[in-house]
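Here the complex is missing one protein chain, while the rest keep their positions.
What follows is subunit A.
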Amino acid sequence: MENSTSLKQDKGNQQTGEEGRPWEEMTVASSQDPEPTSSKTSESESALESGPQSRSSPPWSRPSRGSTPPDEGTGPGASPRPPLPQEPSSTPPPPALARQVLEAPWQSDRTASVIPEAETPHSDHLEQPPDKGESSPYQTCQSKRNGFQQPQQTNGRLYGPKDVSCNHAEQKKLRFDLLQETDSNSQDDPGDAEPGAWKAAPSLTETAIQSAKAYLLQSSSKSGLNLYDHLSNMLSKILDERPKNAVDIIENISQDVKMAHFSKKLDTLQNENEMLPTYDIAEKQKALFLQGNLERADQELEDEIAENSLPNVMESAFYFDQAGVGLGTDETYRICLALKQLTDTHPIQRCRFWGKIFGLEMNYIVAEVEFREGEDEEEMEEEDVIEQRDNGDSEGEGDEDELPRSSYKAPQAIPKEECRTGANKYVYFVCNEPGRPWVKLPPVTPAQIVIARKIKKFFTGHLDHPIVSYPLFPGNESNYLRAQIARISAGTHVSPLGFYQFGEEEGKEEEEVEGRREYFEENPDFEGIQVIDMVESLSNWVHHVQRILPQGRCNWFNPVQKIEEEEEEDDEEKEEENEEPDYIEEVGPPLLTPISEDLDIQNIPPWTTRLSSNVIPQYAIAVLRSNLWPGAYAFCNGKKFENLYIGWGHKYSPDSYTPPVPPPVCQEYPSGPEITEMDDPSVEEEQAFRAAQEAAVLLDEEDEDTEQDEDEEEDYD
């Protein structure tokens, strides 16, 4: 189509003629294809050769005098045009050229705005040299050789083409004279379209307008929008809303209009309270930051620093960050502040950031805490009392109703370990987010651990959420969480060899512990181990948390013992219970065993060691990653170490989780000679039996008769 090709040529030529155009921005799309336009210009070149034609560079790209392509209107003189790779014929011919373009027949597109503006100077300076063009608002490159100091209206990106155009201005100057000649010639030539140009000027305006509009209506190849619609949307939005200083925010308005294209206006209701939860949490966390700002006496501040049980979370976080593990600096800082809040409100001897466990709706931040001596025992006693009371109540009810009691005795419940020992050595506090209150987790019982080993559940984030599982987990989410924490601690808390040593207080050993040492303390003479050694050999790391036995406790509890104590009360039953299978004492590896003794999981080593940096090994730290509990990390920089867990709280298993099969159905009664299950007799058998019985009865009667007869005979005698 005539229009389309000329449009494309327009686009190509725009690059050159854009200075001073108010709508320069709109030509982004079109100015992106310099290459095709060069082909178009060659087309136009050939077209020119064939004769003066009206198509070719749009005059509106020619507002700068210099940028009119010489091919326009210069029929004869156009041949020696230098081929421009980037520049599509955008050589700035003298204004006469531009004038010639205007004079050329206007079947092709010319923008209306260009035409009047270009026309007026042209009409004024028809015979004037190109210098006059300089005075026009659309500067020509011709006037300025370098063209770098073009008027401010020009865009930066036009400097390139303008440069070229300016250079070409020079070249084209030579042709100016030629063109002027041709100008006059063409004017006289009746056959050409040019002479008729002036007469057809008004209709040319219209066509120029139409072609400009057609250009604007062109759809973008990338987004399917077109400029005309976008501009009209923008203008209507501006006119509707009448913002202040619209010209300053015009780009934002344009962007908003584009975005509105993507959103559907279904709901005019606006959500007012979206930000409320954000503000709530921000308030809570602000309180965290302010807790240190309370006015206190200096004495108290010194006391606080002296008794500080707060761990240096930021330092550990720094080291873990070297390993690529961690929660981000400000999150860690908030956790640090939350821990400070915890230590301030509870009498805590030692506190440690244990880690983070993900949940479905909320996460848990876990702190491992050791209370000061004697502080938490009261709470424990209260719990025991409550349990006993419950037992008493249930027994009372039984006496009233006298329901038949089953003789089934559940296996002895293994009692939980005392506080500060075994799996309950530390107390754990959790919170969902720093700033929320800390909640203490209840101590863990062996039954909970045993069943936690068999199930795999994701946490939800609510501590009172019930755990629905098979086998039935005795407790809710807080108990399950505590059990998993205990398992993870037992499995993955490690320290460098020699950091802890066994204490000398062996008098505290209980009977059950046969020479097993439970108490360890920090070794003041620990000198540190080379980081390289820690990475290469796993025997340099030891577990410092006791392993949990299959029973669910760290220290073996022999249920038979307890039964022996009860023997004194019941004489009869004890003998039977003695026949119960002997409990094999479960023994775990002693404390402070090196982790090189850990078992593999199906040929996968349980631990992976890395140096934090291979590029700078001098300052690298050793990082230990557990393969058994994904998410458990430990680092050591020779002297300092720390353990951390960030994960879902599940153990790694190479096979997918399969729920355990329910146990087989119980036998109702043992088969024996007294009670055996038999089939019911069939009808024939019953009849046969009855017949046999009757026959037996008859026989008896006959016997009796004969006996009676005999008796009677005897009597007669």
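Criterion: a contact is a pair of C-beta atoms (placed from the backbone, for glycine too) under 8 Å apart; a residue touches a chain by one contact, two chains touch by 3 or more; residues count from 1.
In this section, contacts and distances are computed from a predicted model.
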item	value
Absent chain [UniProt protein name; select from "Cell cycle control protein", "Mediator of RNA polymerase II transcription subunit 20", "Mitochondrial ribosomal protein MRP51" or "Radial spoke head protein 9 homolog"]	"Radial spoke head protein 9 homolog"
Touch criterion as defined above, residue of A:Phe262, A:Tyr408 or A:Tyr669 at the omitted chain	A:Phe262
Option from A:Ile604, A:Ile675 or A:Leu699 whose C-beta touches the chain left out	A:Ile604
Residue in contact with the excluded chain [from A:Leu235, A:Ala287, A:Met314 or A:Leu360]	A:Leu360
Of A:Lys456, A:Arg547 or A:Lys651, the one touching the omitted chain in the full complex	A:Lys456
In subunit A, positions touching the absent partner	221-224, 255, 258-259, 261-262, 264, 271, 274-275, 277-278, 280-282, 285, 321-328, 331, 356, 358-363, 433, 456-460, 465-469, 477, 602-605, 608, 612-616, 625, 627, 630-631, 646-648, 652, 654-657, 659
